[in-house]
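In this view, the complex is presented without one of its protein chains, the others remaining in place.
Here is subunit A:
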């Protein structure tokens, strides 16, 4: 373990036992996280990407001491998340996405005051600190209003202010931009970006690839509880830049047609994206291969709309990583 690192996870595992039935109880064990290892340098903004149920939140909950790992170890700023619980808690901030997690009947300012007390913020500094954070997250003028009247974006910004009250060195942001409108999300990204500028270490989970691409220094992709790729956004894009991407708009494409397209020589993978009435086939193929006509022919009678070729994006890399094997 390296105490110079902000976060270090080694072989983290977490399984859950669930029971169903009353008279005939059956026991089921689910492995949510299976031996995850990664680290965050101090001052780094690290993204943890993965589909729902991949183990992102479980991993974060272990790092913030709310869950005990079943196996493996993790340290935050050199403190063990199992043995040095209070030391870890003093030094971290935790923010999650969504509407909940605030005291609705209290004003934004009182929410922040309460958590200032819980984090032991110096009473002489409390007022100024709250004002500073209210300004940082753009809630100046609204801080005396009850949270129950706040929009989702305002709540999310208040969550971030709460997470920063005690000036933590490491901030865990679990899907902070979920459900926020584009303007709010942009403001939130600017706020998150500014955290690194003031020396914070941030672990961010998000579903939005452009967000990860714009913000993160490094990214780990987690799938079914395992990290399947790790690197800079450029590194991950390179996983698919050995090829190109063909987008084919279709209407009513059947699974056998997708399988036929996948079998075309030169095609590395096909993913179907539902867009309203359309199904868009995202076909990744080897550079230099001429697959367009063959793929279209393999679709048979399927009604085809617009067809276009483009360079791969981080989202393509992500989809490839979470749906199929990583190319060697």
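Everything below uses one rule, namely that a contact is a pair of C-beta atoms (placed from the backbone, for glycine too) under 8 Å apart; a residue touches a chain by one contact, two chains touch by 3 or more; residues count from 1.
FYI, contacts and distances are computed from a predicted model.
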item: Options "Protein CoxF", "3-isopropylmalate dehydratase large subunit", "Zinc protease" or "ABC-2 type transport system permease protein": UniProt name of the undisplayed chain; value: "ABC-2 type transport system permease protein"
item: Sole residue of A:89, A:189, A:218 or A:237 that reaches the chain not shown, by the stated touch rule; value: A:89
item: Among A:83, A:104 or A:273, residue touching the chain not depicted; value: A:104
item: Residue among A:67, A:161 or A:192 touching the omitted chain; value: A:67
item: Which of A:46, A:115 or A:150 contacts the chain that the document leaves out; value: A:115
item: Hidden partner chain, residues of subunit A it touches; value: 16-17, 61, 64-68, 86, 89-90, 92, 94, 98, 100-106, 110, 113-115, 117-120, 123, 162
